[in-house]
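Please find one structure pasted underneath; my questions will follow.
A single protein chain has been omitted; all remaining protein chains appear in their positions.
By written order: A and B. Residues from 1 in each chain.
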Amino acid sequence: MIVRPSRLEQLRQELFSSRLNGLISIALIAFLVTAALGLAKWALFQAQWAVIRANSTLFALGRYPLEQQWRLWLLTALLALATGLSWGLLRAILRSGPPVTLWPRNDRWALAVLVLLSLWLPMALRLSLAIQMRWWGITLLLLVVRWALGRWGSAIPATARRLIPLIWPLLYLLGMVLISGGLGLVQVAPSEWGGLLLTLLMSSFAILLCFPLGILLALGRRSALPLLRWGSVLYIEFIRGAPLITLLFLGQNILGFLLPGGMAPDRVWRAAWVLTFFAAAYVAEAVRSGLAALPAGQLEAARSLGLPMPQALIHVVLPQALRVALPATVGQFISLLQDTTLLSLIGLLDLLGTARTVMANPAFLGQSAEVYLVLAVLFWCCCAALGLGSRALEERLNPHSRSSANLSPSQA
Amino acid sequence: MTSRAEDPPWWRNRRLLPWLVQGVAALVVAVVVAFLLSNLLINLTARGLLLSWSWLGNPAGFDISETLLPFDASLPYWRALLAGLVNTLRVVLAGLVGATVLGTLVGTASFSSNGLLKRLARIYVELIRNIPLLLQLVFWYFVVFLALPKGSAAIQLPGVVLAQSGLFLGSPELVNGVWRAPLSFTVEFGALLTGLVVYSAAFIAEVVRGGVASVARGQWEAASSLGFSSLQTLRRIVMPQALRVIVPGLNSQYISLAKNSSLAVACGYSDLYSVAETTLNQSGRAVEVVLILLGSYLVIDLLISALMNGLNGLVQLKER
Partner (left out) sequence: MLRRLATALPLIGALALVGCASDGGGIQSQKMAAIKSRGNLICGVDGKLPGFSFVAPDGSYSGLDVDFCKATAAALLGDPAKVTYRDLSSSERFAALGSGEVDLLSRNTTMTLSRDAPGGNALAFAPTTFYDGQAVMVPASSGIQSLKDVAGKPICVETGTSTELNLADRMRELNAAYTPLKFQSGDQTYAAYLQGRCVAVTSDRSQLAAKRTGFPNPAGHILLPDVLSKEPLNPATVNSDPAWADAVRWVVYSLIEAEEIGITAANIDAKLAEAEANKNLAQLRRFFGVEGDLGKQLGLPADFVVKAVKAVGNYGEVFERNVGTGSPLKLERGVNQQWRQGGLMYSPPFL
């Protein structure tokens, strides 16, 4: 019988198995403790968090008109509703299906984090009571819907259940309308979007569009038609050879020259398109590696069964290739999210751009460390969440693979 | 012989169709490009900014804070851009070396027998690569490097001084409140280099980790049964094999490091992009400056790719 070593014994083996290891461990522990103490001391006693509190709306929404902000509240509530629906449904399905070890544990954690954040954050930011109540209300909505669906979700007929994921694209379109106006709502110009709103909008827009574009480019690069192939190669290599900042600069300053007067889109959209076209080249390379990993026999078999080329690609080749390409593609999405910070260099008020306006305010001069730290935490959470999501999706698509999300660096 | 009637109609002709599709696509692209270019021409003519390169010979009129090539404001624009390019190359080369060393250390640390070290390596990678580089750069410059002590309060070791104005090597002396030394690096360079190295190393560490993990477990076991220590095994047995996987992966990391160096404007370092921006502002030549920028980075990327391809040829398995 094997005796499992105690926790302490395990720890001893990990940290002090040899003299060298012991020295390394002691040095590391000393370093970690000093760093943690220093950070805690700074965060609790020296840092001036007023800069975040006073400007929390600016950080969140930029200069979005006050009287139109109810639209964003509505959107947040709808998002919470949709999240609750999907989350509850997932639980219901998982509960009725075979047991999965991954999900339930994460579920509790996610729930705890969500509740704690929604309780603590509005209070820490010292938002007014009315706004705090709104946040709690929205969280409550999410929790109730999640609970209800988790309880009775399996009772929903399968056909109706299949329609539920469709609310996401619908919500995206609705969100666009709510944010920008139209259909009877007052227009809010893109130049008035800012902060986290602009960052999320830009990255989601670019992510959604660069994906199909990247697939087309990857197919083009592997196409037998020479013109198509060389066109794709030229495009991909040109984009990958240029730093993003020069392309953004080109989009802002040269595009106006390339189009007849007045035809150039708003500069926010211009930047969004540059981000999209930029990311498409990298996604194309990720997808291409997925296509390359697929045996040629798959396409040949599909074709010999009489499937026309487009159908063979859509039903046979792409599903397999995209599964292989998933980690690298999500890695690109993450770096795209990070690359939105470059918008601040061309004068757009994304999260970092807004931060720079705030820091230019004489009242908050010299409080950059606080602002940068909060931005870093925000970005870290968003990117880590994307990475976690990708890993979970990967494991669900292919329970046997054990690879992790393959991040790529910011391609600035 | 097949009769004419059995030939597919032209729109299903397998030989004709692809060319037709390509022809149409090429035509569309050509029309769009021609449209854009004619607009460019019209707009530039209207503003009297027709493409020309003679302005590159005009005196730049601005100074650059630190250059390897001697430069002053009376020299022409092209010298300014060249000085910027050399500054870019300087930080890219230093960054490549630094990021490779740190990345390899972190990457191999995740195979350490020390649990704490292993976990720390993972935390490093997860922390760094999920935070935007630009944010890290401004953090390093404004929060860390500018907080260094000034003047006589600087950190002094024999032959080395680390002050807020930079790192000074070889008998530094304080003249009139300013540190001087034969060899010095400014904090702007330091912040950019640190940011680039720390960020890129996280990605290189992943490449190295993937490479080492790709070497079969049996190789380690065989080596240790032959009496190799684990460091020896890594150096003599595993790394040579892992390099075959690592080197191609490094290529794209190196290229993105080179391109990321264009974020130097965020911490006051005068790289090519920063000089180009000033040049554009003084000369008003937007199109030419962007062309120079794109061309320069393309050449740098191609150089790195060529070097890495050469290296790849060296480490790949030679089979007779």
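Rule of thumb we're sticking to: a residue touches a chain if its C-beta (ideal position, glycine included) is under 8 Å from a C-beta of that chain, and two chains touch if they have at least 3 such contacts.
A quick note: this is a predicted structure, and the numbers were derived from the prediction, not measured.
Asks: Touched by the hidden chain, which of the shown chains?
Replies: A, B
Asks: Touch as defined at the start, partner being the missing chain; which of A:74, A:110, A:189 or A:234 qualifies?
Replies: Reading the full complex, the residue touching the unseen chain is A:189.
Asks: Check each of A:55, A:232, A:246 or A:390 against the chain that is not shown and name the one that touches it.
Replies: A:55
Asks: Using the document's definition of touch, tell me which of B:64, B:116, B:272 or B:308 contacts the absent chain.
Replies: B:64
Asks: Considering the whole complex, not just the chains shown, which residues of subunit B touch the missing one?
Replies: So the residues of subunit B touching the missing chain come out as 35, 38-39, 42-43, 45-49, 61-66, 72-74, 138, 142, 146-147, 150, 164-165, 176-178, 187-188, 265-266, 268, 270, 274, 277-278, 280-282, 284, 286.
Asks: Pick out the residues on subunit A that sit against the missing chain.
Replies: 54-55, 57-58, 62-66, 189, 191-192, 249, 252-257, 260-262, 264, 267, 345-347, 349, 353, 356-357, 359-363, 365-366, 368
The definition used in the following text is that only the chains that are shown with their structure count from here on.
Asks: What whole-Å value do you get for the distance between subunit A and subunit B if each is reduced to the mean of its CA atoms?
Replies: The answer is 24 Å.
Asks: For the complex, which residues does subunit A have touching subunit B?
Replies: Residues in contact with subunit B: 11, 14-15, 17-18, 21, 24-25, 28-29, 32, 224-228, 231, 238, 240-246, 249-250, 253-254, 256-261, 334, 338-342, 344-345, 352, 368-369, 372, 375-376, 379-380, 383-384, 387, 406-412.
Asks: What residues of subunit B sit close enough to touch subunit A in their complex?
Replies: These residues of subunit B touch subunit A: 18, 21-22, 25-26, 29, 36-37, 39-40, 43-44, 113-117, 120, 126-127, 129-136, 138-139, 142-143, 199-200, 202-203, 206, 252-253, 255-257, 259-260, 262-263, 265-266, 273, 286-287, 290, 293-294, 297-298, 301-302.
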